[in-house]
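Part of the complex only, each chain left as placed.
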Amino acid sequence: MRFCLRSLVFNMEKATFSRPASYVELPAFHGPLDLLLHLIQQEKIDIYDIPIAQIADQFVEAVRQMEALDMELTSEFLVLAAQLLYIKSRYLLPKSPKEESEVEAEDLRQELVERLLAYRTFKEAAQTLSVLEVSSGQKYFRTVDIDEIRSQFEADDPLDGVSFNDLWEAFGHVIVRAEKGVEIKTVEPDDVSIDKVMDDVLRRVILYPHGTCFTQLIRGNTRMELIVFFLALLELLKMGKIHCEQSSPHQDIQLFPTEKAWEFTEGE
Amino acid sequence: MLFRETEIAGLEALLLVANEPLTLEHLAGILELDPAEVVEILSEIQARYDNPACGFMIFEVNGGFKLGTKPEMSHYIETLYHQPTQGLSGAALEVLAIIAYKQPVTKGEIDFLRGVQSDRALATLVEKGLTQEIGRKEGPGRPIIYGTTEQFLLHFGLRSLKNLPELDFERIREAAKKELDEENET
């Protein structure tokens, strides 16, 4: 890319060279716009009325010198050199409809002027900042280790404002979720697996350690669902995870978790 | 000591930006003074800080000197850096309630009762020192069992877990029923 561009620049230069460029002093430039601005200021040229042919030749010459001096020469310098020579050639082009090429060259020149003006503005701003930097002086600040400071304070009680009532309420939420038995309600009765229903029943029995009513545990809208729940209950009784009590023949049967109730979850 | 104004100011500036305590020798080297002169300057600065309208103080640590705030100022600093305690989330409270009333209990058991994963809530509770690992359950996988901590008891003013008031099932049931009814209506 770089070599290709360079040969382009110098081929064009050979083709269009009109008069030798004057010698330029070469400080380090911050880019091709910086160099171009330097040339314009050095020649005391009105930035709105740049003689493109002259400035293009000077620019190319400067780039050559930079190359000869082994200065850092980025591809952007070559790109701008090519652009300048291109604009110059459009102005000089004898053939083709002359007006058209002049209009195009004028547009390109105008665009370049605008970029130069913007660049000059920021270059001035940079100089202003540089002055400010010196005049405001160097100041230093302390870097505080906030974590270290914080560690000297006692941590707040994370339970601030939490009462037994809040704990019970939270427990209530767990029960509400168990009572809803969302998963079981959504499956079709035919698909209700006995394992899932056993989980549902056991979960509620454990949550009510003081006993829960038989009628409350068995739930279902269809005969099939009721049967599955009853079977699940019988299975849990047989496994010894729950036990039931009935104080008198007509009282509701109460179900309680046994010590073995937890063994159910251990496989998970 | 007027003639040493610059060095006094310099010493103050050094104390302000240094992260580590500065020794007499180090200070003397930078200020181009004798250590004895540095001692004099230090006591002069300290005398200035003794003014009750000044919040600074020079501390001597491990043979070095550093700038800090007077102990009386700590409540202001505490206010500046006070982190409002993040209240526990609903999930964390649920897990805490389950652990409080069902302990010792494993994560699997908590998950089973809640019907959802409780990893995050459990980690928060352990981090905040409200629950802790108290061992492992015998059986397959030997899962960790959790219990409440001393801090938990302290907060509720309990001497031991035995003093934990019983779950008020009447109230829980009523609240739960109300919540369920409300949800069914909508």
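To keep things simple, chains are lettered A and B as they appear, and every chain counts its residues starting from 1.
Assume a contact is a pair of C-beta atoms (placed from the backbone, for glycine too) under 8 Å apart; a residue touches a chain by one contact, two chains touch by 3 or more.
Quick caveat: nothing in here was measured; it's all calculated off a predicted structure.
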Total copies by chain kind, whole structure file, are A x1, B x2
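By definition in this document, only the chains that are shown with their structure count from here on.
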Centroid distance [mean C-alpha coordinates] between chain B and chain A, Å:
31
What residues on chain A touch chain B, complex-wise?
140-143, 146, 149-150, 152-153, 156-162, 164, 166-180, 182-183, 199, 203, 206-208, 210, 262-268
Contact set on chain B toward chain A in their complex:
13, 16-17, 19, 74, 77-78, 81-83, 85-88, 90, 93-94, 96-98, 100-102, 106, 108-109, 111-116, 128-130, 137, 139-141, 143, 151-152, 155-156, 165, 167-169, 171-173, 175-176, 179-180, 183
